[in-house]
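Please read the structure below before turning to the comments.
The complex appears here minus one protein chain, its other protein chains still in place.
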Amino acid sequence: MLKEGNIRIPSGCAISGIIDKSGAVFSGQIIADSIATMHDRSNGLGGGFAAYGIYPDFKEHYAFHMFYDDAKAKQDTEDLLKANFVIAYEEKIPTRKTQSIKNAPLIHRYFVLPKLEVLNASEMNDEDFIVKFIFNVNKNIDGAYIFSSGKNMGVFKAVGYPEDVAEFYKLETYNGYMWTAHGRFPTNTPGWWGGAHPFNLLNISVVHNGELSSYDTNRKYLEEFGYSCTLMTDTEVAAYIFDLLLRKHKLPVTLAAKVIASPLWNQVERLSPKERELYYNLKIIYSKALLNGPFSIIVTYDNGFIAINDRIKLRPLTAASQGDMIYVASEESAIRRVCKNPDKVWIPKGGEPVIAEIEQQNISEIYDKKEVTA
Amino acid sequence: MDIVIIGNSAAMVGAVEAIRKHDKTSNITVISDEKYHVYSRPLISYYLADTVTEEKMAYRSKDFYQKNNVKTILGTKAVSVDENKKTVILENGDLVKYDKLLIATGGKPFIPPIDGLDKKNIQTFIKLDEAKKLKSSIKPNSKAVIVGGGLIGFKAAEGLHALGADVTIVELADRILSTILDNESASIVTKRLLKDGIKIKVGTTIDKIVGEDYVKEVHLKNGEVLPTDILIFAIGVTPNTDVVKGTSIKINRGILVDRNMKTNVDDVYAAGDVAEGFDMLLNSNRVVPIWPNAYIQGETAGLNMIGIENTTNGIFPMNSIGYKDTYIITAGIINPPDESYDVMVKADLDKNTYKKIVLKENNIVGFILINDVDRAGIYTGLIREKIDVTPFRNQLLKDDFGYINFPKDLRKSKMLGQEVR
Amino acid sequence: MKKVYAKEEVCVGCKLCEVYCITSHSKYKDVLKAYKLDSTRPAPRIIIEEERPISFSLQCRHCDDAPCVKACITGAMQKDPETGVVTCDTDKCVGCWTCVLVCSFGAIVRDLNNKIASKCDLCAETGEPACVKNCPNEALVFTEGGI
């Protein structure tokens, strides 16, 4: 049977995300409890978490989380790693024996910085350098897979139910200011650890429930900008689109939201001249970055997340707030489980993002302020 | 308002229908010496020939007077008019007051003053009663002599022939239908009549009538003697102006009217065969005793009587007549009086077709069509509207001449609903 | 009133209008039967003029001031005061062709078989002129106020 990367596999899912806008950190147990509530939305073939603010000791280093199928893959990868990076610290990621988590690969993490002379020789900035390195490893080293590569953050995922994955990775021992979780319901795969969510590239992680009808269009568009979609999953494509829009093209996150769930032309025509001009350009230039098909998605980046539905809301997404805490999840139950009495609960409309960001940071002004305050 | 119409034929109907379109309340009184419901006078020859019944001669439906709220005094002759007292005097002495008067008394047949007029079986042929009389007196092989080869004589001949009479037409002119045909066209028609055994004597006329009680023979001026059972005078009609004799209403040949059909006397109008109205081709007044003109003149008079200004563009002679399978349509000036006219002719005497168009300057002023009569009205229209035919002059005689030969603009303005009313 | 107008620019000269006019006024309302069975098949009430490339069909204009109605010697030709349609009462018509003489459109056809004047009645029976309905190129339109 073909696994992710060999064939495109659609899947259904549960997602959940929590941020403390004050920047205060909290235990992974909370997100684990939240996602566990939606047990029935996954089928045990994939679960995972993204945690931000968990590596304060190495917050300037890129934290690579790796799956290795075998020692050879590990050796080959580490040779390549050492040739390109200074490794500040490395270890096997701590796990605990969990009954339902089977066939675990070798799981390691490395805190690294690019070697200056190699970076300079590459004539790339360090982020592009890292991305290229990741594509290289994931594509070319058989049995090796970098599944997390950001700074002061990490992705933890496996084949299994998300609550089992949390137990396996001992997530209750990690503290972060922002967490997302994912429970997966793939339709035709044995489940592969790399194929679980969240999908990550640098500091952008994506948990996603949905199926992109526009997958091949999006993918080919991304390939023109040098992305290599090795996993052939929708989540990977979504992550890269956010990477392109946010990191490479420097779009404010509100506008990135309007690219992936763009307003309809007849809506654009009703806007003010300035907005019309903006959206006209946005829609034409990024027509192939529109994510079409049903989805609810939480994209996390350095200082916050954006949760959004496809523009006709074909997948569930609920949001809530209580004090500095912002919650988003496939189902309200997953929020109520960890936040009994939210100040506000709402169901975002199709294409209308929920954006939640750490407040004390100096965030560049964003386009639609209404949408900022969740 | 009291409107009085003397006469009960086409002009009357034209007037009544025009009035009632706009005025439902004025009183209308129709006076006629004939006792009949308004009938179609031209149909008397059809009646004679048994092609229509008396029933079907009704020119308008039986409820015409009632529907139009018209009071009728029928079978009583109006003998004179007092234009000062605004009164019509009837033969029974009754007086009929009017506010507006229309004289539409039509024509009366002309009978020359010759010997023997007192014999029986001598009559004229313009009224239903005369047709009835004729019909009752004719028998198969009766010898009928018709004096006058004009329209009435021609139709009388057809009717009498149909009844099996032995018919002879006597015509003073050198051809029959001399007012509407030229020599060539008349020859086609003559040929057709002769084929049916109708005899035609041209260039002569009646000299005297011989017989005891009844007419027995007719002597012609050329010396010929025609055995005769029935003699019909169809020399022509003159305007029946008797009713206005002795009044200040001006008469020339007919009662003179302006283009509103008004006479020289206020509130008195005249229309139809009695009126001498404007002939647009001659550019002068003329009596044109034909049915369509009577209706149109009556209509014009009617409108003006109720205060709606209306003028006719003028009239001109036009006729559609036929004998069995021979059809004749003519209009306007067909025998140009001088060199200022142009004539175009196309004839095929083998096929008995003839087409003649008379032009003055750039306008058609008359035409004769024999047998090839379809769409004749296009020419009539060109005459009536005085359309400059220069752009298609050389196509006028084409067999299928039609709107396609008109300049596009003219064609479209006519055909596409932009016609000027 | 609604009248039939011809767009000569798109008249293809097929004469189907004539075929359907005959059919519509035949006692059979079927082309095949009208042509194959109807012994008293009526004359078409349409004039088709053609001088290639121009062609058009022309039918009674139902003039407001209809000269044919005024000229008719029998009263057969009538204009309906309500609908404005000019029709010929074939019972009364004697085939004198005075209407032919006065119709400046030449739109009145002599039906010589039946010796009656034959003219467009806008297919009063069916409510929609058959020529318009069956014109394959919409060269005939039935409309108010001209085109």
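Think of it as A, B and C in the order they're written, each chain with its own count starting at 1.
The rule is simple: a residue touches a chain if its C-beta (ideal position, glycine included) is under 8 Å from a C-beta of that chain, and two chains touch if they have at least 3 such contacts.
To be clear about the criterion, contacts and distances are computed from a predicted model.
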| item | value |
| --- | --- |
| Hidden chain of the complex, named as in its UniProt record, picked from "glutamate synthase (NADPH)", "Heme exporter protein C", "NADH-quinone oxidoreductase subunit K" or "Urea ABC transporter permease subunit UrtC" | "glutamate synthase (NADPH)" |
| Touch partners, limited to displayed chains, of the chain removed from view | A, C |
| Touching residue (missing chain; options A:Ile93, A:Leu113, A:Leu271 or A:Leu314) | A:Leu314 |
| Listed residues C:Val4, C:Val19, C:Met77 or C:Ala117, member touching the removed chain | C:Val19 |
| Full-complex contact with the absent chain, from A:Asp40, A:Asp57 or A:Glu277 | A:Glu277 |
| Footprint left on chain A by the chain that the document does not show | 8, 10-12, 187, 210-211, 213-218, 220-221, 223-226, 248-249, 251-252, 255, 262, 264-266, 274, 277-278, 280-282, 284-288, 290, 292-294, 311-312, 314, 365, 367 |
| Where the unshown chain meets chain C, residue by residue | 7, 9-16, 18-20, 31-32, 35-36, 52-53, 134, 136-139 |
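To be clear about the criterion, only the chains that are shown with their structure count from here on.
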| item | value |
| --- | --- |
| Per Cα centroids, the chain farthest from chain A | B |
| Whole-Å gap between the CA centroids of chain B and chain C | 28 |
| In the complex, chain C residues that touch chain B | 3, 5-6, 8, 47, 49-51, 54-56, 58, 61, 63-65, 67, 70-71, 73-75, 91-92, 94, 96-106, 108-110, 145-147 |
| Residue numbers on chain B that touch chain C, as the complex places them | 14, 40, 42-43, 46, 51-52, 56-61, 291-292, 295-296, 299, 318-322, 327, 329, 331, 373-378, 380-382, 384-385, 400, 402-405, 411, 414-419, 421 |
